[in-house]
Every structure is written in structure tokens, then in C-alpha cells.
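Mind having a look at this structure? Questions to follow.
Here the complex is missing one protein chain, while the rest keep their positions.
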């Protein structure tokens, strides 16, 4: 890397792209970006053009000479890239609607990352990621890949362990949100506290220390059920039981509510579905509004409304990570990277989400040490579930897919769970080439979704 | 050990004792028992006297001079014992009624080993086992302890790892039932097949080979949903999904139905409760009938009716294990013993249920080797759950008890699960000295069971 | 396998073959051999013909109709083999002379298995073994391979882990010798004692128990320095220090003398070399005499003189192992097989030499459990040395070969050790195709052995 940098963003038509631009703009002096390529597919052409035009206007409003390209030709974009970011969603929000509706219609959790829908999202994403890595090996073999496509941990594990691309870092905004929100709760500044995270993506715990080395974890536990306690806004704030957390002496992440208060979270999710439909359907409306705003030619900055979309800090974390690599910053960030011993109860080459030093070498975990028995058991079954999911996604083996569903703690096993899997496979047929044979069999057995919304999405080729 | 043997059976008043006698009688030539002590507590005085008299009549009908003692004085019985077997139930069947009713009333599984009730059973049993081991250290420091008090794996782990009594072997009839039933399904003799089991108590898998070394596992999987396929009769035979088992290429144990078909098993359990009450209540009636039969002075053999009680082969397995130790038989049995590497994904000093050689040295596992990711994850979370349960039982820490409930895959976490824990603790107060402080707090908060059956059992001091 | 068996012995011209025949003859009723193929190479043509004729005479003197074939065509022999045994020595005893003389001339140990010579033996054997396995995959894919070519552990590890042939068992006579000799020392019968071995080939320890489960290890330690204490006759009997063994409470194998009494063993080895030449040279004379005897047409049994050759019990162990597989015997033998957790401080897929059950399934280790720190450290460095040796043998990487020499505890590192490696590589050039490039470089630098014996062996193409 010399002094001007080429960034390629796959899924560039995302509504998050303005935040990414803002992140690069405010870091320009340390991170002299030269060109930014926003790549999308035919179905995203309109969006990428709108957001690309806004992005260029944002740069043009600065003193910096940066060119934003929009393209549907991924290979053209990747040539000699320095950093590639991935933020695409295979099948767009319509696919998420299916991921959420189908389980919910069967009384199961409609959670789009670790739940049933998340597994299908992995099944859809992994074949596309395989092609991207294949292109990168040819066109930009020295590039860093910064992934924030969900399920981020599973995707990062596949890229590093199975596709052999070591220069990959997975990002998520959940740790950032906690580190931004918590200090205020105990009347501290963000920089004052020393954070250590360990676990898996959407399934990690953390500890907090002050500048004298004193642990503040239990103090923060006392505030965890308050508003603004560090849980992302999109997660229902069922109350954590204090006795459990005090015994653990660890701060769980927001997604642990699904595991520690399973019944409440399921009930809330079914209730919300009844009243407001799926989150994906809500997001689709938000997104449509956003793109109307993005079209306005006088708009030259990230609009305030974007923050409603959720996912705040994701793009900023990506910019910070890129800058830390470029500038050999040797700073603390929480990322998905190879374990290498940081969490001794998981394999050395598993991907974990963990406090790491980010430098020109990439991410190096800081050791966490032995987990308590409960967290150890949780992590190990979640990693097993991730491994089953990846094996299923790579092979198209139906038995492995069913195994991932069976072992997933957020899915109640049995014939109804199998039915949900079957309907999801059929509903996403278009994006699951590896499961073709299994899906044919299901269709012969007459598996289909009885939901008119899902049926109509399927009919129109989504 | 010289040529005459002293056996002590704690919980001697159990209705299973006649099977144990039968097992010793038929092995007398290889296992020259001299005296058998049936130990019980005041609440079991009548039962132990009835069963003790029957036991003596059984021996007197043989050519062998064996004396059966019944006593409430455990310490007197233990002096110079060669083998101690434990088959007691703290709180008798009334406690099991509470273990089953309270979860079922809240819509949760009423399963007495791995479920909510099983955890409470561990909480009640561990303090008593601690006293027994303390007595044994003093009175019969060379004795072998053969445990079949449930949850057998958890109790064996506590005895070996926490109380430091290495000469302990845990037994269960589930593997025996499979090894007795399966060969017939594929038209083989029992002795022809070579079995390998590995996992935890009530949570193991097995593989089967013929005398030419050919694996028959997948063939047996094809028959697993048939009647008499090897699942204990007390477990509802929900259908295993074939695709899952074929992908695993392992034969699950009967208890895996609770994990692989969670919804069906829960629904059946609630239905059965509505129609027939708890299994414990049914057992109580069966047991009352049995003791009427046991009283008949002309009865001198194990009555047929005992087989209805369930638990067949348990006592016979105990006799076989004792004989294998005494005679240095070096034979294959499936027992709970220290892992020592047999299942590499679990700690070396964890207790596992595994194919072992039984000799004068005790049990030595035959290696199983690496588990597939899914079974590895399952085992690790189940072991974590066991460890939390033991820690809670040893310390009386409420947070740990809640953690065991939260991590248990058969309990849906949340405030209802917490309520079940709370009611169970209060209901079993008498047998939970270590939780006194936590229970006081719960009672101050007004926790009690609203079920008239449970309330009445509590009122009468059980 | 049906009822008649085809055996193929690679290195069939070995002087040990008559013991192998004797082993099959005495087991004929349980192991109905049909034909035995003795395979050798051109250089061994005369020997294989002599020994083949004797073998046929041995069978003809029995009531059994067994045909012995001798051939130089390995592929013809392997077709549909049931069991293949490997007992060949690449380069014959002349190669062993070099393996021993070159280190000894530089004042280093001339030990043909774990020492410098052993590493070269591995380098020569592995390329040949690769070809054998490649033939077997094609010609007899269901056959069992029973290896006793040294270094037996290293060769077995290469076959199983690197060439992927799982149906391979490594054998050695060292455990057998101990189990045969020790009981007499304490006035017991062989069958009475229960043995447990664990470690690596030529680097294992054992424990002994009586039929009451009482450990006799420390009692046997008290006799270890006596004649006939269980150490193979070819190893100098330097005295083990009692304090060390008592602290360990383990019986070391004979080869541990090289590690625990390094100075005495080296001095004795140099002294013996001065007085009697290398062991290989002595063996060459013994072997010449043996073949003279084998030629006698009236000889129809294994001659007594074979026992002088050393290596007793090797062949018998092979026959026993084959019979245990064929008859699904499920008996205890000590073999080299995959660890699978038996010794938890080594990788699951490492090859270890360990007490195992032998059945139709092959070898299954019985767990040993955690090692003490010292034995753990020893095993781990020895396994590392084995892994470096195998990597060097597979790749021809000179740095890896030097690393194996540097880490080997029987080789004092430094420039003299490097010189020994260099001379050995040049001396064995003919059998080291994988090191061609490295050897060319060494020859350009003028590396050669200054020993007239070695030089003359090299000149005549050996």
C-alpha cells in the first residue's frame, strides 16, 4: 500500500453507504482514499446509482479529490483493490421477510441472525462469498476483506477457514454500541474504561476495568436493565435476571436475551409480528423513505434519518479498522478473527469475536483465558451450530441443515422445526443452488409456504 | 477381598431389591457373597423390612448360606463392606411427584433425570452422598461403590471428582436395553455384535459392528423407530427423523428423543399428565401393589410384576459389574467413569458413560476418538449443565442453580423457568439444607406451589 | 474375509520369516491360511528363495495344505491380499552398517532406531512405503497392513496419517519381551498379571496389576536392574537409578536407558564399537550363518539359532495380531495405533504404542489418562522429533532433517551433528531420491565419509 487507496464495497447500494462515506471523509487526513467502487447486482442497480450519486456529492462537498464509481461488474471493481468491504444481502429485504415470516408463522422466533432465518441467510450468502473470494485471489491478492454481511461470524469463519483467505476481519456494531453507551451509565468517559470482549458474533460477553485496573463489571450489571444500557435498539429489552448475571460476573451482549429469557423473547416476537409484521417489512418501508431522501440533489451529507435504520456504527467501525491497518495503529477493537488460543475452550482456528489489537499485521486477539463452565458450554454448542451450518451451506447436505436446526438453542426441535426448514429451503430456492437436489425432493413432497405474503414474494421471482 | 463378600445396599428398601438378589443368586458360584446389608432410613423402615424378609426367603430357597440384614444404621452396615450399591431416592416417590408436577403445571417437561426435576434430584442427593462417602472413608476405605441413584452421571461425577472417592462406577440400564433389543431387530444374536458407546448418562450414542468388523450402525438406524428398537419403555417413542440420523451415522439413546424431537416430547408429556397424572404417581401405585406381593410369605423368587416397574436390568448390571471386578473379568460394559481421554472433547477427569473394560482395577474406557461437531457441541453443553448443577448442589448458590436451569436444553429459559426453580426449591426445602438461605428469601417473597397435590405433600412433611 | 486367507510378506527374504511360519502353523486351526507370498527385491533374490524353500518345507511337514510363493513382483503378490506384513530393510544390513558406523566414528550413539541412524532409516523407508500403499489401494483395498519395519512408530504414523491407510497396525517385540520376562521375576504366571502400556514405539512405560487389582509396579521396579528383567538382550543393561524410577512409579522400556543414562550408554556404545564393530556387522555374520542353516534340505522347523538374531517374538506377535482381527478376539495387545485420546497430552491422530483391544475392527486403545509432567514432556518432544523426521522424509527438506537431528535427545546438537547428517545423506544417496538436491549440494561441498568401510560400501553401490 502506498499513499492512495482503493476501496471496493460489495453491496454498495446499501442504505448504509452514506455512513461509510462519512467515516472515510472524517478520516481522510490519516487515510488518503483515492477511489471508492460501489458494486451491486442488477436487482440493486437503481439503489446503487442513487446512493453512488449521493456519495459523490458528499465527497465533492469536501476539499478532497475522491472519485466514487458505481458498477454491476464486480470483477472490474476488484482489480488492485486495497480494501474490500462486504455488506450485501442475498435476495435483499424480500429474502429477510421470508426468513422472518416463515418461522413466525409456525410460532418460532423470527430472528435474522442466530435463529432459523440466520441459518438460511448463511446458506444463501456462502455461495456468493465463494465467488467473491475466487475473484479476489485473482484480481487483488493482497487486499484486506472487511466483512459485515451477517451472520458475520459464520461468514468470516467460512472465508478464513474454508476459502483460505486469511486477510479477513469480521465486524459488528454490537460491541461498539456497548462501549459507547455504558460509560455514561456510570458517569465515566468512553476512553477511560478498558474493555475486554470474548465470544462469538452476537454471542459474546465482556468485562470492564477503570484506569486503576479495578473491575467495574458488577457495577455495570446493576444498570443493564436500564434504557440505554448498551443493548442495540432493535432487540426487545426483556429483563435479565440479576442473580444469574451476578453469579456470572460478566456483561452479556444484547443477543443473549434470546438465550437467557427465551420465553419472553419468543412471546414478544410473536406479539410484534401480529401487530406490526416482521422487522424486515418495517425496514423495507424505512429504506424506501431513505432512498427518497438520498435522491435529493441538495443532500450532501449523511441524513439524520439513517440512524433509524439500525445498524449504527457498523460503517464507522469498518473505516476505523481500515485506518488501523493502514496506519499500523496497534489499537484495541472487537472483531471476528481467528481464535489462536484467545478462548482456550474453542479450536485455535475457529473464528471468535474478541478484543484484538489491530495493526498493519491485521487482528491479533488478546487472550481472554479459561471461560466458566456455563459460558464454555454455551460457546461450544454455538460454535458446533455454526460449524454444522457452514458444512450444510458448503455441501447442500439436507441432514446437516436439519442438524444445524436441531442443535440451535433458539429453535425448538421436532417436526415443526423440520417443516420450517423445508419451507425456507423451498422459499429461497433461487439462491440455494447447492441444495437443488434436496429442494426438488421437498417440492415433490408438496412443501410450500401457506403464507400469502411469502407465496407472492416467491411468485415474483424473489 | 478374600473368598467371602460383604455387600451393602443403600436404599435397600427399594422395590428393585429382589432383582438384585436374583442377580447375586445366579452368580453365586463365581461371586461367593457372604452377607448382604439392606440399609434404609426411618421413612423406609416398613419397606426395607418387607423386602429384606423376601430377600432372605429368596436365599433360603437356594443351597447357599447367605444372611440378609436390614438396618436403619448405615454406619453399622458399612463396616468392612466390599461393595456398596446406592439406589436410594431422597424424599421417596413423593419427591418425584413434586419434581414432575411442578414443571408440568407450568407447561414444562416433567422429566425426572435431565430435566428440571433431575436437577432438583441432584440437589437433594448430593448432600446425602457426601455423608455416605464420609462414612465409607472411615469404615470401608477399600470398598467399591456401584451407584445407580439418578441422575447417575452427575452423582458419579460428584463422588469421584468432588468427594475424591475413585473406586466408584455409575450404572444405568439404558445401554443394556439397547444391547439386549437391537440384535433381534436385525436377526442377530446378542453376543455376535461388538458395541461401542460414548457420551454422558442418558445422553450417549453408539455404534455397532459384526464379527467381521463391518459396521451395522446405519442398518440399525433404519429400524430405530420400530417397537422394541432399544428405547426404554418409559420413554415416549416420538419418531426420529431419518435424515438426521443417517447424517450422524450414530445410534442415539432413547433420551435423545427429548433433544431431537423437543416439541413432540413436551406435548406428549403434557397430554399424559392431563390424562394419567405424573409418572411418579403411577409408579407409586405400582409400588404399593408390589409390596403387597412381596409380603406374601410363600413368595421366594422375584415376582414377574416387578418388570412393570421399569428399570429392568439395572440390578443385574450391578451384579455383573461387581463380579467382573471380583473376578478380574476384563469384559466390556458401558458405565459412568472418568473420561481420561476416551472422549477428547471433554475434560480428562470428567465423568462420561462409555464402553469400558471392567477388571479388578475397575473401569477403563476404550477410546472413542473425536466426535463430530454436533455431538461435540451437545456433549459440551450437557457437561457444562452438569457442572453448574453440581456446583449449585455443593454450594447452595442460587445464581448457579438458575444458571443450570438457563443452560439446560430441556428447559425454556425465562421468568417462568425461574418460577419453576423457585417453587421446586421451596417444595423440597426439607432436603436442601445447602439452599436454606436462598429458600428463606423465596419464602419471604411468597413463593409457593399453587398445586393442591404438591401443597398437601409439603404439608405432611415430605 | 471368508475361510481361507492370503498373506503377503514384504521383505519376505528376511531371516525372521521362519518364525513367522511357525506362528502361522501353530495357529492354523483358528487362522486357516491358504497362501503366503514372500516378496523381495532383486538384491534379496537369493535370500528369499532360500527362506521360501524352507518355509514351504515347514508347511509340508504339517497336515495343512498351504502354498508359499516367492516373488520379486510385489504387485502380483498384493492382488486380493487379506493381510500384508512389512519387515523389509531398505539397503539391507549394509545400510545399517552405515547408520551405525558414521555416528560412532564421530563419537555419537550408533543406535538404529531413535538415534541418528534411525532417522536415516525412516528417510529411506518412507518413499518405499509410499509405493507399497499406492499398490495396496489399487490391488487389495480391504487388506490389513501389519508393519514391523523400524522405526515402527514413525512408519506407522506415516502410513496412517500421511498416506491415509487406516487399516494399519504397528508391532514391536519390546512390550512382549517385558510381559514374558517380568512375571517370573516376582514368581507369577504371565497370564496372571494385567499390563497397561503407553507411550511411543521404543519409548513407552508400563504399569502392572495383579488379579486383585493391586498395583505391582513398584515391586517390579525393584528388580529392573536384574538380568532378565524384561529389557531386550540387544540393549546394554546400564543401571537405572532407583530414586528416579520410584518417583515415577512407572516401568520404563529398555530403550529408556538411552535417555536416562545417556552418558553410560554412549560410552558403552563407543567401547563396543572399538572392540566388536557395529551391531550391524555382527548381525551380518549371524545372518550369513543362519542362511547356511536354512539351506539344509532336511531342515523343516525354525532353527534354534534364529533366537540369537534378536527380534524374538516379533513375528509371533504379528501372527497373534492377525488372528485376533480374523477371529474378532477382543484381546489385549500393545501396538502402534492412532491415539484417539488414550494419551491426552498427544494429538488424537498421532500414532502411539499403547495397550489396545484387538478385534475385527482393528486396534482400539484403552485409555491411559494424564501423564506426569516429566513423561508428558518426554513424549511431546519425541513426537515432535518424529513429526520433523516424517516431514523431512516426505519433502526432502534439508532444514527439516537438520531440525530432527537438533531436537533428537540422543544427538548432541552442533556442527558435528550436522556433519553426521551430511555424511549419512551422502552415504545413503541411492535410497534418498527425495533429498537429491540437498545431497548434490553436499557433494559439491565435498562431504563424504572418511571411513574406509563406509566408503567401500558406497563404492559397491550399496
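Letters A, B and C name the chains as they come in the text, with residue numbers starting at 1 for each one.
Here, a contact is a pair of C-beta atoms (placed from the backbone, for glycine too) under 8 Å apart; a residue touches a chain by one contact, two chains touch by 3 or more.
Just so you know, these numbers come straight off a predicted model, no measurement behind them.
For the omitted chain, the shown partners it touches in the full complex are A, C. For the options C:74, C:89, C:332 or C:383, the residue in contact with the chain missing from this view is C:383. Contact with the undisplayed chain is limited, among C:247, C:301 or C:455, to C:247. Counting over the whole complex, chain A has residues 1, 194, 196, 209-214, 325, 328, 330, 332, 338-344, 348, 357, 359-362, 364-370 touching the chain that is not drawn. The chain not shown here touches chain C at positions 238, 241, 243-244, 246-248, 259-265, 373-374, 376-378, 380-385, 387-388, 391, 397-400, 402-403, 406-407, 409, 412-418.
Just so it is clear, only the chains that are shown with their structure count from here on.
Taken pairwise by the contact criterion, the protein chains link up end to end in a single open path, with no chain closing the loop. By number of C-beta pairs in contact, chains A-B lead all other pairings.
Separation between the centroids of chain B and chain C, computed from CA atoms only, is 47 Å.
With centres set at the average Cα position, the gap from chain A to chain C is 55 Å.
Residues of chain A found to touch two or more other chains are absent.
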